[in-house]
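The complex is shown incomplete by one protein chain, all other protein chains being positioned as in the whole.
The first chain written gets the first letter, and so on, giving A, B and C; residue counts start at 1 in each chain.
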Amino acid sequence: MEDAVLKILKKPKLKNTVLIEGLPGIGLVGKLAGDQLLDELKAKKFAELYSPYLPPQVNIQEDNTVRLVSMEFYYAKGKKNDIIILVGEFQGITPDSQYRIAEKALDLAEEFNVNKIFTLGGLGAGNITDKPRVFGAVTHKGLVGDLKKAGVVFRGTGAIFGASGLLLGLGMHRGMDAICLMGETHGQIIDAKAAEAVLTVLTKLLEIKIDMTELEKKAKETEKQLSKMSKMMEEQKKAQERQQRFSEEVPTYIR
Amino acid sequence: MEDAVLKILKKPKLKNTVLIEGLPGIGLVGKLAGDQLLDELKAKKFAELYSPYLPPQVNIQEDNTVRLVSMEFYYAKGKKNDIIILVGEFQGITPDSQYRIAEKALDLAEEFNVNKIFTLGGLGAGNITDKPRVFGAVTHKGLVGDLKKAGVVFRGTGAIFGASGLLLGLGMHRGMDAICLMGETHGQIIDAKAAEAVLTVLTKLLEIKIDMTELEKKAKETEKQLSKMSKMMEEQKKAQERQQRFSEEVPTYIR
Amino acid sequence: MEDAVLKILKKPKLKNTVLIEGLPGIGLVGKLAGDQLLDELKAKKFAELYSPYLPPQVNIQEDNTVRLVSMEFYYAKGKKNDIIILVGEFQGITPDSQYRIAEKALDLAEEFNVNKIFTLGGLGAGNITDKPRVFGAVTHKGLVGDLKKAGVVFRGTGAIFGASGLLLGLGMHRGMDAICLMGETHGQIIDAKAAEAVLTVLTKLLEIKIDMTELEKKAKETEKQLSKMSKMMEEQKKAQERQQRFSEEVPTYIR
Partner (left out) sequence: MEDAVLKILKKPKLKNTVLIEGLPGIGLVGKLAGDQLLDELKAKKFAELYSPYLPPQVNIQEDNTVRLVSMEFYYAKGKKNDIIILVGEFQGITPDSQYRIAEKALDLAEEFNVNKIFTLGGLGAGNITDKPRVFGAVTHKGLVGDLKKAGVVFRGTGAIFGASGLLLGLGMHRGMDAICLMGETHGQIIDAKAAEAVLTVLTKLLEIKIDMTELEKKAKETEKQLSKMSKMMEEQKKAQERQQRFSEEVPTYIR
């Protein structure tokens, strides 16, 4: 099995295409923004990315069938730009798999002639603010001007972890243009406001409009599910530790 | 060495074959059910799966010879279906190895033209019940009807970890039909009752009969061995930590 | 870089050859026995095994040159058997690397037509005894008889971890004869007595004689070095955790 497998379900004809990444990260800002965009644009799934470095897990769906954990690519046609949205429930679970999965996502971007990548995330500021700013980072200086006009704040040094960073870092080596938009957030809460701030900038740049009233509700549901899940994971972990020790024989450990 | 090695010991002629997975998991429900089925059907071993992602360990057997830790495939001829049973003492010890091992097991399933896969497991409900229900998940909606008739409960969303999940998720991508049967269980005990509930459904579906009176005894023995083993593992771990630090020279650590 | 690299320094002509493994394990019994055998037989180094799964470390030697951490193969000519001895300071540091390294050692065994493998280790009994027994496990039943005559005790089920187990388990799959000799030991002390018991059996089987008066002294020195090293490792660990966090920029963590 490859470290990451791309499965193209159908091949839409796209032009002037941008790729938007909305995977889970700080404050779930990127994921909330990506999911909202996907729903509002009624984007259609056209590709999946599987990897042994995603959790070894299937999810049971409403119709009782299972779905292997994966990242998903959706597309929507637009006036100015066609849009590909990359979403998922997880990032790669080992540091090196984050590189390998990002490379695979860039392969898809190249296959569909993506000419700009936007990665969405949160910037953990440690405080709660009513008007979260949106910070930016880019692959090429020429990209800064338009972003500043759209209200993006640039404040110099810092670091970006995971897919939101690697799609820029590895994309740059392929000569691609990429932008990271980060909503100012506390860091320890699921932050609909920061997601809205990021989407406000993004939609301005893409010259599209989407409704954002559902964002707050989504964040609350997520919060609830997350706390439920947290408890279950704890129990699961205990159970697994126990099972791991199982063996049929009464063992005498020798080495 | 490959990530998983399949060793076919003999090649039985099988027809209308189902694969049943009974590896250790929550409450050891799947393992107990798989082992019981294997004993009652007097199934014969015909293949082994080795992997560097199983513990680096051999087990000493009654006759003083060793057996490398492995997963094992048994077969039994039946009226309606020939049956392959996949059992073992461990699942892959890293998350990604669970994928790689499941793919290998599916290779064997394809080689023997398996037309349906059943994975057996427990669903940790956190409570103890006298009449555990059996929950189901499937690869294709068309499979639900017959299962409901056999008493399987479908209750929407959830997640399935490890081999019981991946054989469905990865099998689906190969166009295979697969069903997960999960016995309702507490999660922290080795549960013969849940295993019996799962076997009751499975044998009804396969139109076979097996005795289940040994299940309770097996669970108790397992419980005993597990607690013994737990203690030994603890000691072993302490000893290993100590040895890991060993070096011949008096070292001066420099980096 | 391969997962394990075999470097043959010279190719001695050996006949009727046995391979003896004495790597660190429980009570350091195998290592003490292997090192003693090597010294007493004045065995000569003829091959090294490197691996990225040994610690990323070089050792500084008396003459101020470094030696990359490795496993080493020595040989000695004998009357009944020529002997290859496998020694080292470490076993593979990940579970899967233990498999990969054992396979490489077996490659060497095959290249030199080894016809029997002895692995030496300790069996952690949790108690201290004045007359430690030597327990055995084998790849083929036919090997048991001669071992019993030499005083080896067989007591049924158990498990053997690491190289001492895998050389049997993987060797068996190559059709090789292999025997594990385990000295009864407490588990938490470096045990010269258990090593002597193992060597007494082994030398009887090989019809050779070696002096064992140095064993106790070696064990004491090792004990001392180990405790020194333990302290240094602790400090080293603290230092490393600190350094791992280093980065040139004042970072703002974003994902």
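Please note the rule applied: a residue touches a chain if its C-beta (ideal position, glycine included) is under 8 Å from a C-beta of that chain, and two chains touch if they have at least 3 such contacts.
What you see is a predicted model; the values in this text were computed from it and never measured.
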Sole contact to the chain not displayed, among A:128, A:150, A:170 or A:210: A:170
Interface residues of chain A (partner: the chain not displayed): 24-28, 31, 59-60, 89-90, 92-93, 95-100, 102-103, 124, 126, 136-141, 144, 154, 156-162, 165-166, 168-170, 172-173, 180, 187-188, 222, 225-226, 228-230, 232-233, 235-236, 240, 243
Missing-chain contacts mapped onto chain C: 1, 7, 50, 52-53, 55-69, 93-94, 97, 232, 235-236, 238-239, 242-253, 255
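The working rule: only the chains that are shown with their structure count from here on.
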Relative orientation of copies chain A and chain B, as a Cα rotation angle in degrees, nearest 5: 90
Equivalent interface positions on chain B and chain C, same or different at half: different
Intercentroid distance (Cα basis), chain C paired with chain A, Å: 47
Intercentroid distance (Cα basis), chain C paired with chain B, Å: 33
Overlap residues in chain C, where contacts from two or more other chains coincide: 25-26, 124, 157-162, 165, 180
